[in-house]
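In this view, the complex is presented without one of its protein chains, the others remaining in place.
This part shows subunit A:
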Amino acid sequence: MTRQTLLGLGFLSPALLAVMMFFLLPVVLTVVFAFTNMSTSTGILGGEYQISESDLRRLPAVGVGEDAVALLAGAGYAVQPETLAQFAAEFGEDRAAELDKLHGGAKFDDQRAMERALKELRRNPLRKVRDRKTAADLFRVSILGQRFATRDDFALAITDLGVPERDRLALTEAAYTGWTFTTQNFELLWELPATWRYALNSVIYVVLTLAFNVGFGLFLALSTFYLPSRTAQTFRAIWFLPRILPPVLYVLMWQWLTWDQGFISAMLRPFGFEPINWMRHTATHAWTFIVLINGCVGASLGMILFSSSLRAIPETQLFAAQVDGANRWQQVRHVLLPQMRWPILFITSYQTLSLLTSFEYILLATDGGPGRQTEVWALAAYHTALSNYGGNLEYGLGAAYALALVIIGILLSALYLRFFKFSELVAKPRIEQ
């Protein structure tokens, strides 16, 4: 390797490391997680082994034999050397010796029977209810409700219990509380009617916002192009701010504009309109404001890019058109717009992808409401995996939602790479300008 190669790779390596850690790994993991049932209840780092009372009923269905289930349900409390030793340590040797003499080797089905035996000790009975409960627990040999950290521990416990060999595998699998691999996320996505709603919502959102962004961005760029530079700058500053203001504050301003004691309601009250929340009243209200909120941010990007490509068009062309008697509209239509084809195409394709996947402004503005009418696909992924009212966060299902977007993202960005000469389209920043 030459020194230049070493220097090049060395210079690149910190960035490469970051990209691997937070781009490549997450892309791979999104695929992996989409095929799991990972959720809050299964945990993330792997699970334990546990059979609870309520699990018993579903065990026959997963292939555990009836006698094994009976064994699990029945085995309760046993007076054995090991359990007696523990009892002796806490309640005295004498008492343990007496219990051993009376009930040594006995088994009790439930806690009440065990407690009765402890109560009826002749020489030193346990009189306090609390003591009896604590003591009874010491004799508990049932594995119901008990947590086993590893597969081996659990295997040992069920072997001790006498679960037949043929049932052990199914039982172990049923007892696992961690996440497992499954394809049910995709089956669920396919079957749920809500999925199609979210997809449709995304399409509505992208198409409407995009139309607003491009149309409005073009209008702003073209109109400020014709104005004296001072006036143009004022308007550009007004439209640049939405882009630079923190989203939380920017959306708050819109909330103030639209809430039921806000600006719009206050302005319309003298005309006999009931005060309503203009952003959340109906789905139409919500969509209108979502498009406006996102649109003003997107239009400012369009404005900046279109303005800089308009400035690059030689003025002589406009003079020539003017000499030929073209009015402004004709100049725009026949001279300027045809030369804006590439920037328009670029903004359109670029924003399609970012709008499809962004949900920040919708989350802040309506949070998908009213009902779930403005819930777009990306927001559904967020709600499923990272924030919902039920409290059980379904990482696996959320990853399945996200996977669709990741695939679209990779395909589209690869497509852009082929069709656009990005280096020419993204205006090279020159500070010294």
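Assume a residue touches a chain if its C-beta (ideal position, glycine included) is under 8 Å from a C-beta of that chain, and two chains touch if they have at least 3 such contacts; residues count from 1.
Simple rule for what comes next: contacts and distances are computed from a predicted model.
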> Looking at UniProt, which of "Acyclic terpene utilisation N-terminal domain-containing protein", "Succinate dehydrogenase subunit D", "Maltose/maltodextrin transport system permease protein MalG" or "tRNA N6-adenosine threonylcarbamoyltransferase" names the chain we cannot see?
Replying inline: "Maltose/maltodextrin transport system permease protein MalG"
> Of A:F139, A:W239 or A:W287, which one is in contact with the hidden chain?
Replying inline: A:W239
> Looking at the whole complex, which of A:A15, A:A61 or A:V323 touches the chain that is not displayed?
Replying inline: A:A15
> For subunit A, which residues lie in contact with the unshown chain of the complex?
Replying inline: 3-5, 7-12, 14-16, 18-19, 21-23, 25-27, 29-30, 33, 38, 44-45, 220, 223-224, 226-228, 231, 235-249, 252-257, 259, 261-263, 266, 294, 296-298, 301, 304-305, 308, 328, 350-351, 353-361, 363-364, 378, 381-382, 385-387, 395, 398-399, 402, 405-406, 409-410, 412-414, 416-417, 422, 426-433
